[in-house]
Structure formats: structure tokens, C-alpha cells
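Every protein chain but one is kept in place in this view of the complex.
Which chain is which? They are A and B, in the order written, and residues in each are numbered from 1.
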Amino acid sequence: MKKVLSLAIAAALVAPAAAMADATIFGKAHFIVENVDTTASTGATSVDAWGVDSIHSRIGVKGSEDLGNGLKALYHFEFKVNQDSGSGLGDRNQFIGLSGGFGTALLGTHDTPMKMSQGKFDQFGDLPNGDIANVMPGDDRVDNVIAYVSPAMGGFTFVGALVAGERPDLELDGLADHVSLAGLYSNGPIFASLAYNTYDLGTAVDADPTLLRGTFIWNGGMWQAGVMFNSLSLDLPGVDDPDSIGVSGNVKVGPGKIKLQYLMADSERAGISDVISGFTPNVAINNGVNFDLSTTPATARATDNEVTQISVGYEQALSKRTTWHAGYTMYEEDLTGKEVDALFAGLIHNF
Amino acid sequence: MKKVLSLAIAAALVAPAAAMADATIFGKAHFIVENVDTTASTGATSVDAWGVDSIHSRIGVKGSEDLGNGLKALYHFEFKVNQDSGSGLGDRNQFIGLSGGFGTALLGTHDTPMKMSQGKFDQFGDLPNGDIANVMPGDDRVDNVIAYVSPAMGGFTFVGALVAGERPDLELDGLADHVSLAGLYSNGPIFASLAYNTYDLGTAVDADPTLLRGTFIWNGGMWQAGVMFNSLSLDLPGVDDPDSIGVSGNVKVGPGKIKLQYLMADSERAGISDVISGFTPNVAINNGVNFDLSTTPATARATDNEVTQISVGYEQALSKRTTWHAGYTMYEEDLTGKEVDALFAGLIHNF
Partner (left out) sequence: MKKVLSLAIAAALVAPAAAMADATIFGKAHFIVENVDTTASTGATSVDAWGVDSIHSRIGVKGSEDLGNGLKALYHFEFKVNQDSGSGLGDRNQFIGLSGGFGTALLGTHDTPMKMSQGKFDQFGDLPNGDIANVMPGDDRVDNVIAYVSPAMGGFTFVGALVAGERPDLELDGLADHVSLAGLYSNGPIFASLAYNTYDLGTAVDADPTLLRGTFIWNGGMWQAGVMFNSLSLDLPGVDDPDSIGVSGNVKVGPGKIKLQYLMADSERAGISDVISGFTPNVAINNGVNFDLSTTPATARATDNEVTQISVGYEQALSKRTTWHAGYTMYEEDLTGKEVDALFAGLIHNF
């Protein structure tokens, strides 16, 4: 025991946990050069600027351990590299879990099943101009989540997440103030998914939104084509439910592929912040679902603000882990007259 | 030299330090689901809420190098995973050191010897409701520390730390404005320790607190029982010195163990913030010793606020590195009427 103590003390001081193998470092480096031309509203002067930016570059540590009886423990800590801000790291998916014959169960921070249900639809994911999240709701990463992923059964997988609100001040005090469910199906060239979200907004606003997303992708080998729709239902008198729809695709050309994407919505981000005016800016419900909320939803805007986002691009793999790409995105709002034209070229390395 | 230069330049640009082996990644993933029922004070409405939370999850990098002649260099950078806040990482123990026949000497941020002296007393460590730090003073991690750990001699180990105040504005400008010393003894089933802290609070308040902690643990193999006391001395006229005492234990039952813990104090955290009123909130002395201070200590409260914290739980190892646990903690203050009831279940994975 003497030896044990001295070791224990030394360990407490210099080594909180003995080196226990198999932590894996992973991440993604993605930087672009871009030119963005922005006109804030009808009649405003356009601002044209160049930039060099990290595009959700990330690093993480993860690992797993076989517990016997087909059971596995796993952990995953992923961080955003805040390259441009000087503030070190931000948070991405971070959780602990158990997996086995029953599937996988998780606790922590994770993308919602709805976000996961998009599969490979987004041809311009992560790009500040280009990502579907600019136009479509439901691409959320949430804290305080209990998630479950079923095993694949005949090509079918179910994913569900309960999200605790942790805002008792708004009477959001349950384990399932926000729920996200998704069914995914994959068979040969087909990928199809349907996802459904419910949101309790507590005492902030009595709108009880629900969100439905459908995605269908056909992968023909030399080409891919996909369609996605989102339908948001708001329990607000006199307010239309905003919808959004998008098509995307790519086709192999030479050593790379040409990418296309067209998204359209009744209003930006399918209208959450647009439809509900008088909102408290940046009130985050469920720690991560960024619903802008109002206590006076009656003042909802009568007119839709139709949004269009069109992107074209080219990308070419330099190896399994390294890709370069270039492209152009045009974003327009018909009511406000906002317009963004973005040209970009970048390099991606996964590790 | 030509080659050397080009290499040097390339290195400066792409590789500040050549890969030099043996950095070890370590950490701990700990998440719980909890239900917490809080009554802020006598007569207040209780708030009951569910949550999913990271419990001091952490990652770190550490390593050591043999310098010859029995000397070793070591480093340790450990960070808290701020999963719930979106702010990336916070700080835990971070230091550089030398170890050899003389023991180990460190510079940086570290748990105080008093914190280290608790051994395995705390059955509910880290838990927001359950950790002894809710009731007992002295569980501090401090910046600006010079620490020393002796080799074990006949079961006895000495640990000492000098902490620089780095607050010359408060006339805390020495290397030992805060001192923490501990002697630990381990022999067969016995673990015993005594720790002593002095604090200079500079011109903020002339109370010159000292803190004494004793811990005794008997580990009988199938069961463990421990007792701890803390005695704080304050040089404030008319103010009683707050004490705290606790007992804890566990007993093997089936594949796991049942845990019990009972803590009692004259006032919360042994009364620092309670005894000294008119304090400046969150004035951190010694960068980490969170003494709430006052320039008018004369207004100290006459009445004690007796605090009780009782926890029961069960934990079961699923492997050497993975453990699940569940439990309940009750916290009460008799003067304010504050009451907290917490139910929790969690999963821990060390790596």
C-alpha cells in the first residue's frame, strides 16, 4: 500500500489519468479565399470585399472501448477552430455513448436527427454563402440531448433525439421540450429520409412550431440528383406557414465534378424570424435551436419575403483526404432587396 | 548550412517544433441526466427542471522526458470541456515540472495540497450537487503556483504549494501570499492526511484566514469509511470560526457499490461568503482562491447558516475505464431555507 499511495499521490499531481490508449485525433482543415459583394437592401450601396477564412475547421478527440457482451462505450469531443477570432476553440458535437445490438444511445451535444437526415444533399455545406442553412430551417446542433440511433434494418434507420430546454424561467423544464425524429432509407442508388421536429417555446411564445423535412437523393454513379422540402407549421393566427424547397446535383466531369444547387423559401430560413416580428433577438431555445421569439406574434408580417439561393461549383479530389473546390453563390430576397454574390475557392483536408 | 536554412525556414513556417514523440492524450467524458428541484429561500416557489450536462468532462496532453541522472522533465496541459456553453475549453491543471530522487517540483496551475489531501473521501466528486466543495472550503485549483511533492517515506508523503497573489494593487505581490501544505500517510487499509492553508488577503480585508483539514479513510476491501473535518479561522472580531465535518463510505453490493455521504457546516462553504458581508462579489484572491471579500468586515452576520448535504448513490464499473452511476442529493440551509433535491444518473469514461 505504501507504494500504491506514493504512486497515487504522484498520479494525482502529475497524471490525473493513466495513459489508457486509443484516443484518436481527427479533424478537418478548410480555408477559402472569397470575394463577397453584398447589397443590404433595395437602393443600398453594394459592399465588395475579399477575405481569407476558415470554414468550420475543426479538431477533436474520440475513442471507444469494448465492454464485452457486444456492448461498447464511446466518447467524442469535437471543437470548432475559431481561427479568425483569436478565441481558440468553440464547440461542435460532444458526447458520451453506449452502442450494441440495440443501436447507439448518446448524452451530450449533437446534430439533430433532422440535420442528419439531409444525407449528402448539400453540395455547398459549411460555406457561409452556399450552405442550405441560409435558407432552410432545421440544420441545428443542440446541447442537452439524449439521442438514439437504431441499427440498420433492411436499409432503414431510425434516429431520435430528446432535447432538454434547461430554461425553467420560460417553463422549459422537461427532457423533451424539443424533439427531433428521422427515418432514413438507403437502397442501391436511393437515399430517402423524412424528419419531424417539435418545439415547445415555453412562455416565450405560444406558437408550438413543428417542422417536417423530406429528402430524396438518387446517386447514379456518374451523377447525383436530390430534392428536399421543409414545411414549418406555426400556430399563429393570420400567419402563413413558410415552406422551402431545394434541388441539388452533381455530375462527374474530367477528374472532378460540377455541382449545382437551387433553394427557394417563402422567407429567409423559412421565415422564423420574418414571420414572428417584435422578437427578442437571439433568444436561443433549447440551447442551440435558434428560434427568434416574440411575445407579440400578432404583428406578424403580412407579406412573404421570398428567398432564392443559387450555387454552382466545381470540386476535385487530390486524394482521399484532400479536395480543392471553387464556386459561386447568388442569394436574393425579393421583399427587402438584399442581394449577395459570392465567389470562392478553397482547400479541404480531412484527418 | 544551406540545407539547414531551408529546413529551418520551412520548419518555422509549417512546423514550429519537429514531432518529438510521446505526447499522451488523456481525459474523461462524464455526462449525466438530472432532475433538480430548487427552493431558493423560505417560502419561495420551488423550480423543478430536467437537464443533460457534462460533469467536468476534460481532455489534456501530457508527457515526460528522461534527462539522465535520475532526473525527468514533465508537462501537463489539462482543459475542461465547456460542452454546454459553446465556449470550447476552460482550464484545469497546467504545469511544467522536474522530478527525481528529491521528489517533484512544479510551476503553473494546480490543485492545492489541501485539495489533494482528501484522497478518495468524496463519493460524489465533480457532481454539481454532491461534491464536497458545495459545503467545505479548501477544494481549490490555483494559478501561479510553485508546488513540491516529496517521495513517499514509510508511507508518508509531504506536499506543499506557494501561490503568488499577482495582485499588487491589493499589496499581494509575493510568491507565498497563499500557502497550502499537506502531509499524507498510507499504510495497509489506512489513509490519513492533515492539511493547512494560510491566506493573505492584502488590503482587501484584514482577516488573515487559516484553514485546517483532516481526513481519515479506512478501506476494508469490501467497504470503505471516511471522515473529514475543516476548521476555518478568521481574525474578525465577533465572528465565529466556521467549521464543517463530513462522513462518507461505500460498500460492495453485487457487481457495484452503494455510496453514502453526509456533510454539515456552520454555513455554506464553511461560511466565507456568509460571515463576511458587504463583500465585493467574485473578487478572486490568488487567482483561483475565491474568497469573497469585504472592506467592512464589521457587518459580519451574527447568526450561523447551518448547511447539510446528504447523498446516496450506486455505481457500477462496466470496465476499468467505464462506469455508470445514479444517486440522489439533498442540500439544505437552515437560516435561508434554501433547499435542493437532485436526482441523477450518468456515464463516465476515462481515457
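Observations, loosely collected:
By definition in this document, contacts are C-beta pairs under 8 Å (C-beta built on N, C-alpha and C of every residue); 3 or more make two chains touch, one makes a residue touch a chain.
The structure presented is a predicted model; accordingly, all values stated were derived computationally and were not measured.
In the complete complex, the residue from B:F95, B:F124 or B:Y199 that touches the missing chain is B:F95. Considering the whole complex, the residue from A:A44, A:M222 or A:L318 that touches the absent chain is A:L318. Among the residues A:L67, A:V81 or A:L181, only A:V81 touches the chain that is left out of the figure.
Among A:S186, A:T210, A:S233 or A:T336, only A:S186 touches the chain that is left out of the view.
Against the chain not shown here, chain A presents residues 24-33, 47-54, 57-60, 62, 74, 76, 78, 81-89, 93, 97, 99, 104, 106, 110-111, 116, 119, 147, 149, 151-152, 154-155, 157, 159, 184-189, 191, 318-322, 346-351.
Residues 1-6, 8-10, 12-23, 25, 61, 63, 65, 67-68, 71, 73-75, 77, 79-80, 82, 87-91, 94-96, 98, 107-109, 143-146, 164, 166, 168, 173-175, 287 are the ones on chain B that touch the missing chain.
FYI, only the chains that are shown with their structure count from here on.
Rounded to a multiple of 5, the Cα-based rotation taking chain A onto chain B is 120 degrees. The distance from the centre of chain A to the centre of chain B, each centre being the mean of the chain's C-alpha atoms, comes to 36 Å.
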